[in-house]
Every structure is written in structure tokens, then in C-alpha cells.
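Structure record follows, encoded as C-alpha cells.
Excluded from the complex is one protein chain; the other protein chains are retained at their positions.
Let's look at subunit A:
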Amino acid sequence: MEKANFSEDRHTARVAVKPDFTWRNAVDAFRVNVIHARQQVRSPVTNIARTSFFHVKRSNIWLAAVTKQNVNAAMVFEFLYKMCDVMTAYFGKISEENIKNNFVLIYELLDEILDFGYPQNSETGALKTFITQQGIKSQTKEEQSQITSQVTGQIGWRREGIKYRRNELFLDVLESVNLLMSPQGQVLSAHVSGRVVMKSYLSGMPECKFGMNDKIVIEKQGKGTADETGKSGKQSIAIDDCTFHQCVRLSKFDSERSISFIPPDGEFELMRYRTTKDIILPFRVIPLVREVGRTKLEVKVVIKSNFKPSLLAQKIEVRIPTPLNTSGVQVICMKGKAKYKASENAIVWKIKRMAGMKESQISAEIELLPTNDKKKWARPPISMNFEVPFAPSGLKVRYLKVFEPKLNYSDHDVIKWVRYIGRSGIYETRC
């Protein structure tokens, strides 16, 4: 249960608790066996001499946790990510320089959010009330007890007495579409993983209720009014699974499938969800690869956009891999710009904007150096990146109601914004 966190060059190293545990040795063992290991890292958990090391990497900083016991591994990783989040919230990017510049702060944070190997409240909102870079202001007694009750309280993520002149909230539905398609156009796997991110600037302790076109909810409500079922049934979506921010009352979701919560102040991720049925695939990629002799490849790729013509997709990028022994490439494309990037072994085709129900094409001739390498080219899949202004899962926000019984503002006074962004996740077509 000892946790240590070493940066790249050992400037920050810290161990919480246990006896007979010489962390200096642990740091050395980790450095020699993991960071400088001969082989590529084969596992995020390493056991060296009965000591287990968990690590995650952020740019060139390694964060590691160390234990000699059978601890909850999932918890340790969650904690390491959380630690990254907290550090980012305090001083921005996690870099060598930032860590050196803030080592006292890091000590202080670790001391607060980890006690004897047990993570404590790690909500940045709460932490910022009493761990500041400026040093602690002298607090009144009320303030102190307010801090402690917030850190330990049921609603540890929000403090009392927040006031805004204008009550406003922003909802972003961010989705990433993942696709794996066979060369013949058969969908091998497709899913959308989505997030609902909320930015709330609301006064007091508002009670919120969030509704979307979840099939289960709509069918439940539809039972009362029969005609509505037919209408809304089509628009509802089946959510495979969803997870919520800790502010959401899970037991209520489990019993009534209603999403109610008191939001943290500012930005947070309300929920994550995953759907696999009836996904709108915004683009279809049709590859054609032909080997002409041993030294030439002909590649033709067609992309088709498959959504309402009135909508515009942006930042479209198609990446066509080329063999390692490519000597030259000639590209012709109808739209956008295409370039062969030798360092990345790929042809990168970029289109700034593309409307729905359109088609575009690229063709390339790839010249190969003759090799005696028996091994065949592995033909990595063609991948795509894009951004579309709708939710490929079909998710729609139906309402977000805000109630604040103590302060006098009603649901209508709150200004609400909703935005949908669909991005490509791993969007690949094999060729």
C-alpha cells in the first residue's frame, strides 16, 4: 500500500507509509527494470522481488505506485489517473519542469488525497478550497468547519454559497464513433462511446434532472399514451451501458432510470455511454489496392459522406498506409490536399469541409523498391479522422431541469446551451 510517485529524474519521490520499505531501492529497481528495460513495456504492472509496481506514463513522466500487498489494482490505476487530473488542474501540463516547480504542492496534495495508501477525497473543487499555491489564508472557524464538512460530506464535490448573477449551463454531447470495416464493406465492429460534459454556472445547491431519448425511459412513458410510442419510438436509442459522475444518484437511476444530481461547479463529465445499435456511420471508405508486379501498387480510395446534405463535416483526414519499401508516390485527388509522408509511411489526405451525401476519391500509384524480404507487407487498415455536428448514436437531450428550492430562481431563468459533436474514434477500414 505504499504509494510513490517518481518523476523521470527522481526529483519527486514520495512514499507514504510502511516499514522496512526503502523507497530509494524501489525507485532504483523501477528505473532499472521498467524505465530502462531492454524490451518494450509488456505490462503496466511489474513484479520485482515481490514488490509490485504500477505505472502510467504522461509524456515523459512516469508515475508509479508501489506495493508489497495484494491491493486493489483497479483502484491504484484510477488513483494514478486521478492524481494526473488533480496535478493538471493545479499547474497545467504534467512536465518535468512543472513538477520541479511545484514539488511542495505535490507533496501537499499527495498528503491530502492519499492516507496510508487509502485514497481520500480527490475532487479538485474541494481541494482547491484549502490547498492553494499561495499558502493558506487565515480562515475563520466557520470557514474551517465548512471546508472539513465539504471534504468529508455527502456532496464533497460542491461547496455551499455559490452565487452567479446569471445562471447558465452548457451541455456538450461528445461522441466518438469507432468502426472496423472489412474491405468488402462489412461492419466488423462499430460502437459509439459518448460523453456528456456539463459546464454549470448555477447558484446555490441546484438539483438537476437530465433526460435523453433513452429507449427504456421512452417506452416506459409511452405506455400511458399509446400514440406517442409510435412517434418517439423511432427516435429513441438503445444505450448499451452508461456510467455516471459520482454526483449522480445511482440507486435512483437503477430503480427509475432517471438521472438526478447536484452538479459540481464548473466543468465536469456527467456521464459516459456506449451504443452499438443503429449507429449512423458518417463516412464510408471504399479501398481498392492492386499490386502491379513486384514494384508497384495502385491504390484507389473512395469516401462517401452519409448524413444530411445540410450538415458539414470538418477536419477530414484519411490516412492510407504505404509499404516500408516505398520509393515514390504519385497522388491525384478530387478534393482537398494529399501528401505522401515518408516518415509516417502513409499518404495523408486532408479535406477541410465536406457536406453530407457527397463522394470524393483519391488514387495513388506507389512505387516500391525491390526487396528480398520474404515477409509480406502487413497492410495496416486505412484510418479516418473527422468531426461532424451531430451525435452519430442518435442521442438527443430532451431536457435538463434545474430546481433550487432555497434560492429564488426557477428552471426557466436558467440559460441552457446544448451542442453535439461527433468525432472519429478508431475509424478503420481494412484494405
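Following the convention adopted for this analysis, a contact is a pair of C-beta atoms (placed from the backbone, for glycine too) under 8 Å apart; a residue touches a chain by one contact, two chains touch by 3 or more; residues count from 1.
Please note the rule applied: contacts and distances are computed from a predicted model.
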What is the protein name, per UniProt, of the chain that does not appear here: "Phospholipid-transporting ATPase", "Adaptor related protein complex 1 subunit beta 1", "Protein SEC13 homolog" or "EF-hand calcium binding domain 1"?
"Adaptor related protein complex 1 subunit beta 1"
Quick one: which of A:41, A:342 or A:418 touches the chain that's been left out?
A:41
Tell me which of A:111, A:160 or A:344 is the one touching the absent chain.
A:111
Touch as defined at the start, partner being the missing chain; which of A:220, A:379 or A:419 qualifies?
A:379
List the subunit A residues touching the unshown chain?
1, 8-14, 16-19, 24, 31, 35-45, 47, 50, 52, 54-56, 60, 67-75, 77-81, 96-97, 100-105, 107-108, 111, 115-116, 118-123, 130, 133-136, 139, 141, 144-145, 147-149, 151-154, 156, 180, 182, 188-189, 191, 193, 240-246, 249-251, 253-254, 269, 271-272, 274, 373-376, 378-381, 383, 426, 428, 430
